[in-house]
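As you look at this complex, bear in mind that one protein chain is not there, while each of the others sits in place.
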Amino acid sequence: MSYFWYQLRRSPLMLLGLLILLAVGLAVGLAGWVAPYDPEQINLVQRLAAPSAQHWFGTDEVGRDIFSRVLYGGQQSIGVGLFVAGCASVVGAIVGCFSGILGGRIDGLIMRTMDVVLSVPSLVLIMALAAALGPSLFNAMLAITLVRIPFYVRLARGQTLSIREMAYVQAAWTFGAGRRHVVRWHVVRNAASPIVVQATLDVGGAILMAAALGFIGLGAQQPTAEWGAMVATGRNFLLDQWWYTVTPGCAILVTALACNLVGDGVRDLLDPKSRVK
Amino acid sequence: MNGSWLPVVGRRLISLVWVVVGVSLITFIISHLVPGDPARLVAGDRATPEIVAHIRSQLGLDLPLPQQYLHYMGQLLHGDLGTSIRTHRPVLQDIAAFFPATLELALVALILATVLGIPLGVLSAVYRNRLTDHLARTLAVAGISTPAFWLGLGLIVIFYGNLGWLPGGGRIDQGMAPPPGVTGLYLIDAALAGDWPVWRSALQHMLLPAITLGFVHLGVVARQVRSSMLEQLNEDYVRTARAYGLSPWVVVLRHALPNALIPSVTVLGLALGDLLYGAVLTETVFGWPGMGAYVVDSIQALDFPAVMGFAVVVSFAYVVLNLLVDLLYRRLDPRIRGIG
Partner (left out) sequence: MQFMIQTGARRAVMAAVMGLGALALAGGAAAATPADTLVIGKPADPQTLDPAITIDNNDWTVTYPAYQRLMRYKQVDGKGSTEVEGDLAASWTTSPDNLVWTFTLNAGQQFADGTAVDAQAVKQSFERLLAKKQGPSEAFPADMKIDAVDAKTVRFTLKKPFAPFLYTLANNGASIVNPKAMQRPDADAWLSGHTAGSGPYQLVSWQKGQALTLERNPHYAGSKKPVLDKFVVKIVPESSARRLQLQKGDLDVAEELPVDQLQALKKDKAVHVAEFPSLRVTYLYLNNAKGPLRSADLRHAVVDSLDYKGIVDGIMMGQAKQMRGPIPEGMWGYDADLPQPKQDVAAAKALVSKAGGVKSPLLLRYSTQDPAWEPIALTVQANLTAAGIPVKLEKLANATLRENLGQGNFDISIGNWSPDFADPYMFTSYWFDSDKKGLAGNRSFYSNPQVDGWLREAATLSDQSKRIALYKQVQEQVVKDAAYAYLYQKNYQAGLGANVQGFVFNPMLERVFNVADMKK
């Protein structure tokens, strides 16, 4: 633990990222208490109002308070990021590890399939999937997760293959350890670190992807607030009511930035190669 | 170079076939899952059911699905990607019309990202954990974290709306004829034709979208270069070179950097692929007549042949590109080259 604090102090960027995430996380998580208005409350008289003491980020085209919507929208957007990174990494890691351990034809088949999925332009695949499943935030999450899994499968498999050959694993085999035991105790723990790093970085990426889908209209549905969808609607008002697009866009930027900073920091922590000799 | 690259190419070509089949199958299934009737969209709302049925049979949409797929694959073998439901033109023709624009944008964005990203990565590695590093890394990460469409809109408002320095969309000035199409890339074609006003106009129009697209990849490139450089700087030969009294920057630039760049080549291959379809959102914002806008419109119009054609072409290009990058990597990396 104290090693962790030591590393943290040496890496101000990661500290910055963590602080930002903490602030954002608290604001968003406690949106119910922090937000001044109901994010879905319409007020046609007050539409497109400029930022003021009453409405810190102004109001949108039906008079809803943008600050409240940004806070609640964070729940959607960050939720997507966590879900995607978590699910894709866990599922992908499991599949990849087993593929590496089992080897042979099953391994070949799995990798072939992963290659094909990786070759399809992912944005097109995600858009088509989300359109086919029906536009909703959940389906968008599902689509992004499915498309990210192959990365983890490949990563985990690569790690498994190299670890499998290592001496201590061979030793465990000769001692008669079962496959599942080997996987759980040896392979997974050692393969974990690059996967964890990738997953942390993916949180930011997933937030951006969800925002892109929201931008096209395939993400969260009205009246639910979501950052990407807000940027999309706001661009019609960009020239006169710039705050409408800029505020959720900044939220996306700041959150993804923080996630990436933390991810980089985690990578530096776990990756022995980047430590100075 | 020994002939050991043949099996590599051979294997890749086989996987290419797999990929094309897989991609077309996946997009076929997905596009037919999307609820909606393209025949109805073409006919318009007020058309009678007879008209809709007539259009549907004209488009071959009333055949059973497996038959439609086999028919499509058969045509694919002849290089025919079908006819777009929306524009009534061969899909291949549509894609050929739009692809060069996206390719040009992606290339320029990649060049910008590389030219700016490499120095950024180098500075970051050399001044590791000092202020320069922190600033450079923040910039790189900011690039990766920015939604491209948001940045693009902002740039248009500032550089066109407020300052009037750069045009607000399109590829060249309205009224100018595009250069004779040799490659479809205006910057190259105009230079070949010696048409400098068009060249300048194309460059002006290119800047903002390329900066938007490139800013994101600046981060990716800088990160990759930084991490490769750090690896190299930890190597023994660097310490040896310094011990011999070589100036630090010479060591960095002349010795470490080229070695660091080799693994980065593979990232470039991936980046180009990313850029190609990442252009989707950027193109809509800038009115850039490329594949991005085309594919978004096609998805919305349920234009199956167009969407499938796009997926097949881009996947094909992606695999070929990665193959070329791999070959290049093998050429460059003396360890692989030598052993074979």
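Going in written order, the chains are labelled A and B, and every chain counts its residues from 1.
What we mean here is this: a residue touches a chain if its C-beta (ideal position, glycine included) is under 8 Å from a C-beta of that chain, and two chains touch if they have at least 3 such contacts.
A quick note: this is a predicted structure, and the numbers were derived from the prediction, not measured.
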| item | value |
| --- | --- |
| Touch criterion as defined above, residue of A:55, A:69, A:235 or A:267 at the omitted chain | A:235 |
| Residue in contact with the excluded chain [from B:293, B:307 or B:323] | B:293 |
| Contacting the left-out chain in the complete assembly, out of B:166, B:265 or B:321 | B:166 |
| Residue numbers in chain A that touch the chain omitted from display | 42, 44-45, 47-48, 61-63, 131, 134-135, 217-218, 221-223, 233, 235-241 |
| Positions on chain B where the hidden chain makes contact | 34-38, 40-51, 54-55, 86-89, 94, 97-98, 101, 115, 119, 127, 132, 153, 156-157, 160-161, 164-171, 173-175, 178, 200-201, 203-204, 207, 249, 253, 284-287, 289-290, 293-294, 297, 300-302 |
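Following the convention adopted for this analysis, only the chains that are shown with their structure count from here on.
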| item | value |
| --- | --- |
| Whole-Å gap between the CA centroids of chain A and chain B | 23 |
| Complex interface listing, chain B residues touching chain A | 15, 18-19, 22-23, 26-27, 30-31, 33-35, 128-129, 134, 137-138, 141-142, 144-147, 149-150, 153-154, 157, 161, 223, 227, 230-231, 234, 273, 276-278, 280-281, 295-296, 299, 307, 310-311, 314-315, 318-319 |
| Parts of chain A lying in touch with chain B, wherever the complex brings them together | 10-13, 112-113, 115-117, 119-125, 127-129, 131-134, 204, 208, 211-212, 215-216, 228, 231, 235, 238-239, 242, 245-246, 249, 252-253, 255-257, 259-261, 264, 273-274, 276-277 |
